[in-house]
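Every protein chain except one is present and positioned as in the full complex.
Per-chain numbering from 1; labels A and B assigned in written order.
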Amino acid sequence: MTELIQNREDFLKNLTEKLGIERQPVESHPFEPMNQLPHETLSGKTQDELLQVAKERVKKIHTNIVETKQADLEGIINELIGKWGNGKVLLPTDNRFKEVGLNQFDANDYANHSVDFDRAFWQKGADYREENIQTASEANVAVAFAEFLLAESGSIVVETHAGQGRSLHFLPTHYISIVPKSKIVPRSTQAADFYHEKRAKGETLGSAIHFISGPSNSGDIEMQLVVGLHGPIEVVYVVVEDL
Amino acid sequence: MKVSIFSTCVVDLMFPDVGKAMVEVLERCGCETEFPDKQVCCGQPTYNSGYVDESIPAIRNQIDAFEGAEVVVGSAGSCVAMLREYPEIMKDDPIYYPKAVELANKTYEFSQFLYRVLGLKNVGASLDAKATYHRSCHMTRLLDEREAPFVMLDHVKGLEMVPLPHIENCCGFGGTFSVKMPEISEQMVTEKMNDVVDTGAEILISADMGCLMNIGGKLNREGKKIKIMHIAEVLNNQVDLARMDTPKINVKG
């Protein structure tokens, strides 16, 4: 471990001297927030009310929410992809596709279901690094599941795993996020709590967690908003009512 | 109620009419007044320039001047805010700290005193004119008084108030800043002047003569026609006693 951390002791010694304190384990001074505002904000709302909040918010971040039932999910997604001109569609290797009946996106079963676009899967394992990044950069569309939808900010939350890398969310030109309605939470607080507790329980987290609020954008030229910069140019959240 | 007048040095030295107006309004509202002659300056010019040690005698003098006063009413939001800062500045002085706390707790800006202590909104004044109000930074942010002058002006008969654009921005006075950094101050006061002119107001009102001396000085330099009035002068204009509110507290008591 020592070679992984360099110059630490002198550096910290200077700080403790200037602060006039002794070093102690962080457990001896846990942070106790003075108020519970993050948890109180938008609390006590039903899933329908939260969805309403999210729908209002996404108008301001140039994103569409499409509501559907599980039975119509496949049709809705195919229609969106078609509207964007089909082409290459990047998919995570994710069992949830099969669970919700999207067999056409299941890495083991997709070949049995024909569609109007090319499908490519994010391959598991470090050996596929270059291939996955290359595929993502060529993809017209990516489709992935959201872990949460944060109502207040209209953000989806995604976590990396072997079958779903980081650049899957950023390199493709268009992006569809599938959001089970049950996964709408009031705000970023609940997502942060979820991952905090997951870590506290000793479970492994993906190496990257992203809260994404619509398409990439920039106000750097005369503060005029440009939608679509490095990341996706267009983003749609498909909220599935019965999931 | 006996009010000790805190004239502020700018009013004492440059604008006696503002002090007179303040005294007349307060007395009309039933207050008795006194002027502690020992008072000089709140100490901001030196304190804000970093000459903190040199400002301590001025602060002590001011605390002494108002010792024993029942309530202190000042003519400028900025200077009153400074008196409210005294406890923090004097926190290590065992003799003056308690006195500083006492002074801070009994000191008010003029319009704030009328509105919050006496509970008045209408003091019977009238003024037939279109006017705009410059909100001084220290009165707003340090004294945290964002309401009193606006309410008082709203009740002046005949007065049409037009909002000043960029009301949140400093006029560029900043005490010694105006003489030490004229290059920056000039650009700030120029924008403020243009905003004032754009309102089409005939009168520019404020509760801080420092700001008015700055903006007015620029308006005069550029030959712009306007009248400058301190809020006390407005509230002392053509008073109709019949229209006056009754103070909520017994000022004679």
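We adopt the following convention: a contact is a pair of C-beta atoms (placed from the backbone, for glycine too) under 8 Å apart; a residue touches a chain by one contact, two chains touch by 3 or more.
Just so it is clear, contacts and distances are computed from a predicted model.
Student: UniProt names the one chain left off this complex as which of "NADH-quinone oxidoreductase subunit N", "Menaquinol:cytochrome c reductase cytochrome b subunit", "Iron-sulfur cluster-binding protein" or "FtsX-like permease family protein"?
Tutor: Per the UniProt record, that chain is "Iron-sulfur cluster-binding protein".
Student: Using the document's definition of touch, tell me which of B:Pro87, B:Pro149 or B:Gly216 contacts the absent chain.
Tutor: Reading the full complex, the residue touching the unseen chain is B:Gly216.
Student: So that we can see where the missing chain sits, which residues of chain A does it touch?
Tutor: With respect to the unshown chain, the touching residues of chain A are 1, 4-8, 10-12, 14-16, 18-21, 23-26, 29-31, 33-35, 37-38, 41, 57, 61, 122-129, 132-134, 137, 150, 152-155, 160-162, 165-167, 169-171, 187-189, 191-193, 195-196, 199, 204-224, 226-232.
Student: For chain B, which residues reach the chain that was dropped from this view?
Tutor: Looking at chain B, the ones touching the missing chain are residues 5, 7, 9, 11-20, 23, 27, 33, 35, 37-41, 43, 45-55, 57-58, 60-61, 137-138, 141-142, 166, 168-170, 172-189, 191, 212-214, 216-221, 223-229, 233.
Heads up, the rule we're going with is that only the chains that are shown with their structure count from here on.
Student: For chain A and chain B, let me know how many angstrom lie between their CA-based centres, rounded off.
Tutor: 54
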